[in-house]
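A protein chain is absent from this complex, but the other protein chains hold their places.
Let's turn to chain A:
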Amino acid sequence: MSSIGTGYDLSSTTYSPDGRVFQVEYASKAVDNSGTAVGIRVSDGVVFGVEKLLISPMLLHGSNRRVSTIGRHIGVASSGLVADARALINRGNQEANAWKSTYGEEISVKVLTERLASFAQVYTLYGGVRPFGCALLLGSWTEAAGPQLYMIQPSGEAYGYFGVAVGKGKAACKTDIEKLDLESMTCEEAVVEIAKMIHSVHDSDKDKEYELELSWVCRASGGRHQLVPAELRDSALAIATAESSDDDSSSDDD
């Protein structure tokens, strides 16, 4: 890497001569190296899927979740350094509580995204701190605003998306998402698509085991962020594995 040894990457207070802040780019690397996280905005809600790479076969199933909830109505899928993501999500919960006690209604995912992005951005300005090594996907569904999906990067940038993917398999997932007809798709269909995507981008040679985390905020869940029901998750996973083994056998024939 060209940044190493130049002295321009030692602090996020220093620009490189061509105008880059290498500490922020390193933080983005932490995100690119983590398990894939996908968020899709469809007609009746937002669906999240995370490829949670397991560091040990002895981990309790469902531990160290990488999907979490802010308030009750905003879903968050994280990628990158899990501990950094948790710190950002805790801040998100504080913001959501403060908003609720001041205005008596739930914070919108748009406002929350802006505030968290500003919070993350501050960590790119000072010598004593480092940028957050994580990206967050935030989604919600309300009757008034419909489905909404945002992504916050370590730089403090945040954008709204129809579909977004981060982590190791983001490139392949993005091409898959672009092929989908998101306007007419339902959350139940999106769950299957995400399971397929994550299963196909998982590199079983490099990474051993993974756990698929699937969650949604949608009309069916009453605007609350919930894990996708176990039966639906299992059937989606079954479809995904069946399809990939079909691909394997056909490629063997060639």
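Heads up, the rule we're going with is that a contact is a pair of C-beta atoms (placed from the backbone, for glycine too) under 8 Å apart; a residue touches a chain by one contact, two chains touch by 3 or more; residues count from 1.
As a working rule, contacts and distances are computed from a predicted model.
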Can you tell which of "CDK-activating kinase assembly factor MAT1", "RALBP1-associated Eps domain-containing 1", "S-adenosyl-L-methionine-dependent methyltransferase" or "Proteasome subunit beta" UniProt lists for the chain that's not drawn?
-> "Proteasome subunit beta"
Touch criterion as defined above, residue of A:Asn64, A:Asn97 or A:Thr241 at the omitted chain | A:Asn97
Residue, one of A:Ser12, A:Ser34 or A:Thr69, that touches the chain absent here | A:Thr69
Logged for chain A, residues touching the omitted partner chain are 62, 65, 67-69, 71-72, 97, 101, 215, 225-227
